[in-house]
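The other protein chains are all here in position, but one chain of the complex has been omitted.
Chain naming follows the written order as A, B, C, D and E, and within any one chain the residues start at number 1.
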């Protein structure tokens, strides 16, 4: 699994959640997490979460860090949603390490009661994907600046740390499941 | 999914990791997390982790809180290991809420650099299971008493809180995956 | 799993077979069976069964009871087709209880040699679905009125009984598979 | 898929539920249903249903028709249990055709309120199996003789009819799932 | 599984890779390999391999033998790609039997260093497919004529031999996996 941090500003419009976006954009032929920073404005046709659609929710941020995770090893919805929950907890751990105290409800993180993140997960016939976005600045919602992580260098360092940590966790899981005997039964 | 907290002391000898232990012991016919407290002494024939076997590791604790999680919805090793990692992060969150600061490495939690927990996950042909144990007291390893969670009431409350939290997370995941459209492809 | 019986007339045009229709229409975040009564006229773009398309078959009824079943626990074609066959047998049992003697061929029920029902099953990347329709009245095909089940109250009671029975069977299966040991081998 | 009806008396002791019994006994290298008639006395080590074990239930019949179904196309517990339910409904249909009116509760058939059948389903790492048994005669439980199906010829004809019907249903399902388009999504 | 060799010239434009093409065209309700010969000119919207799209590769041949394989028994990407590799090796074996010495790199065969074949594999929610094409004549790429297999009769015989061989291999695999005991564990 590979972590790619885009060096330039890159906007998220929702099309990046499509299967094979990472291959098409960067030629990567491994499972991957691509991390970038830019504006976020999700078009209605790319809204995967029907709750957002039904609520006519806008998914908008002037400045957001996005993680796009893609796995080709399974198309099981349960697995990608469990991976999403774990990724959310992982982000929370890294924020805590930076002294940012958040609360978690499912796949959402909150900062001082304000929603800090957006996330969605789903599958196609060939891969499973997660989008996880964290506001860097926002007029209404929680954001990293408010939490004291406002400098570009800090944000860049956070992006790299979390992306690489997920790859390490994934590889660690792959190793661990290769040393456990099958269960007996009563 | 059901959470069962055993009211009496119950020792862990490793046989509880077998598939269907929860049904056989408590008649539960749902996915379940069974939580109990007692001594821990895993017999060699119940050691699922071959690393422990090879290292001739003793899995022993005079007083341990154990969580036994069983799912019948899949026998995918990747899924149960991802669930295990997420459960580990969940335990860490609850400890943090109690003011206990730990570090996490994969499925292990550490308290002041000393290993606080043990965990294993695997599958049989019919179910997938996790054992996650936390020392309440221990001469060598990290333990809850050292962390200031020494009173029986505190421990009991922690056991119930974490067990029920996992059930809520599981049910929340099941709901979330029922409102997401399939992904498009580039 | 949840059974929803629509209180008002609702027409079936084939779009209801799409994944997530139940969530989008009723906000349900469980596996579900939605039961309704109304006209049936399936548009060509919603025809899932290519045999009907190739035969330029019209799927039309002035008054039909429809069951829309959706499961998110698997996307295995074999499973949804076996569920469809079982549902067909279940409908037949309930008709027999009302004194209506039918014959079954695969997923079709016949009344006095005339086709009484239509059915289709398939999967997307996120869910598996069944549509099962029974004519209440029809000029050509078998129908409930001809079978003596013509009063609205009778039909409503039948709709509720079958929908709820399927939920009970599903939940019973989920319980049963949580108490069986894995098989040995010769 | 192949149906094999044993011409001679054959007793069921529970070992026939093991994976690969059909291959080992009859050299069959297809999915199969093997049908035979004889005494039934299930040894405790072959009891798959832990409910029976816990209840210290005896699974005993002096004369029983047994169907042993084995599929190698999947090891999904949900699928084999759905197949079991469908098989139960199929048996009921054939009994009804012979004028024998039964009631069904899950995977059990009752004759005049007395349990007529036993059944279990499970999986190993290589196959999934069902045992379905119907008492031909029994002092306590429902049985075919009491239902008027007492002559050997009648029983033999019933065994063949049901076994072959299941094969036909299976093959019909395999055909049907090869002509359905994938579902769209809302 | 069925092998269908089209008696008339049939051009490949990429639409034949769609799921259910074989059913829609020939009414086949089994897994199948359809073999035909004609021009090849793949439209951009039917290009499954994004590498070709990105490279703006033309997939064109004036005269090509095409094998279209469809399986409905799984939608696992790993399985269809392994089947594709095996099919490639099988084609190579048959060419060798005709005295044509090729080299293989993954799913490509080369004749005197020139690419002789094209191939792609993928899945939808309902089936998995392979296209494997071999140039009969080509100005630039390797082709059967150059290899001395230029007569129509020879080509027709090769098409039939390979198609039927794949069916035999598939059926042989299905038999073999029905006689192996599950593995033990250390």
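The rule we apply is simple: a contact is a pair of C-beta atoms (placed from the backbone, for glycine too) under 8 Å apart; a residue touches a chain by one contact, two chains touch by 3 or more.
Only a predicted model underlies this, so the values are computations on that prediction, with no experimental measurement involved.
Trainee: Looking at the whole complex, which of B:16, B:75 or B:88 touches the chain that is not displayed?
Mentor: Residue touching the absent chain, from the options given: B:75.
Trainee: So that we can see where the missing chain sits, which residues of subunit E does it touch?
Mentor: 17-21, 23-24, 46-51, 73-74, 76-79, 81-83, 85-86, 89-90, 92-93, 96, 104, 106-107, 120-124, 126-127, 129, 169, 172-173, 176-177, 179-186
Trainee: Which residue numbers on subunit D touch the omitted chain?
Mentor: With respect to the unshown chain, the touching residues of subunit D are 20, 23-24, 27, 72, 75, 125-126, 181-182.
Trainee: Which positions on subunit A touch the chain that was left off?
Mentor: Output for subunit A: 19-20, 23, 28-31, 72-73, 124-127, 174-183.
Quick note on the criterion: only the chains that are shown with their structure count from here on.
Trainee: Work out which chains are contact partners of both subunit B and subunit E.
Mentor: Touching subunit B as well as subunit E, we find A, C, D.
Trainee: Expressed in ° and rounded to a multiple of 5, what is the rotation angle of the C-alpha superposition of subunit B on subunit D?
Mentor: 120
Trainee: Once you find the CA centre of subunit C and the CA centre of subunit D, what distance in Å lies between them?
Mentor: 25
Trainee: By the touch rule stated above, which residues of subunit D touch at least two different other chains?
Mentor: Residues 19-20, 23, 50, 73, 77, 122-127, 176-177, 179-183, 185-186 of subunit D touch two or more partner chains.
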